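A single protein chain has been omitted from the complex, and every remaining protein chain is retained in its original position.
And now, chain A:
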């Protein structure tokens, strides 16, 4: 065990021992599972003499999480040993992940399934701590609602969330994204083709990207109406410039020797573009596509704050905040986070397929 692992194990076990001692002050029959966890945690200090497997730490973390969650509301207010149990459960989870990542490190690529376990444990830990802290310490819902409440909200308002998702993501984001990226790409090729466009369009693109979104969004509403078209227009403005700059840079990425080769074949401009410069630009173009996938979502949601029909993720957030329905705000945030991550993930997958040859992808 490394020094960090040793330290984690010692603190987790020590906290359980101290918590177990404190818990004797309460009636024995209350919070049995919590006390059982504290007892087992204290017993885990036996690892100072007998080595314990990393899966045992994983089991300890799970037991701790379940024990703390079921003990919520048993004691009011929550006593010190309750918080000790929470911290040691968290430490066990940390220890488990630490040991697992050490064990997997030499062969992460062959262990995709186990490798996935680490972020999952990390995410679940955050959710459990969030749930226990907000409910155990009676944090006001307006400040931070517990995840269980957000989940309940999500499941009970599926039709609303779906309508918002359709309006904001499927219409404004995807259409604006496709138009903005496509326009940036085409203008980049025009700029590359002609010095006239280079001196005219590049500064113009620069200018457009400098426009503040909160200033542009109301104007787009004036121009294109309240519906998703004005939001798509904001997304076009936001995604256009990253695509333009990256594509212009990417088109210059081919080395001079690679271009000379094309020249020796007396290749035409379009042959050189299609067979050399665009493939060489692909890593740059995908960078822009990835940056834009998150920008587009932000742009569409923020744009809905400035006039919209009564549907859409941004509209919902702005109105529910006003009505103190913070759980609905969080539900929209959760949907946006999942949609944005999936969007980004899909583009990353396509990137891996297209630029498989690039050193950053093939891991050379």
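In this text, contacts are C-beta pairs under 8 Å (C-beta built on N, C-alpha and C of every residue); 3 or more make two chains touch, one makes a residue touch a chain; residues count from 1.
Just so we're on the same page, contacts and distances are computed from a predicted model.
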Missing subunit (named according to UniProt) among the choices "NitT/TauT family transport system ATP-binding protein", "DNA polymerase Y family protein", "Malonate decarboxylase acyl carrier protein" or "Phenylacetate-CoA oxygenase subunit PaaC": "NitT/TauT family transport system ATP-binding protein"
Identified contact with the non-displayed chain, of A:47, A:198 or A:358: A:358
Per the touch definition above, residue among A:79, A:147 or A:279 touching the missing chain: A:279
Identified contact with the non-displayed chain, of A:193, A:263 or A:352: A:263
Contacts of chain A with the absent chain, listed as residue ranges: 255, 257-258, 260-267, 271, 275-276, 279, 282, 355-358, 362, 364
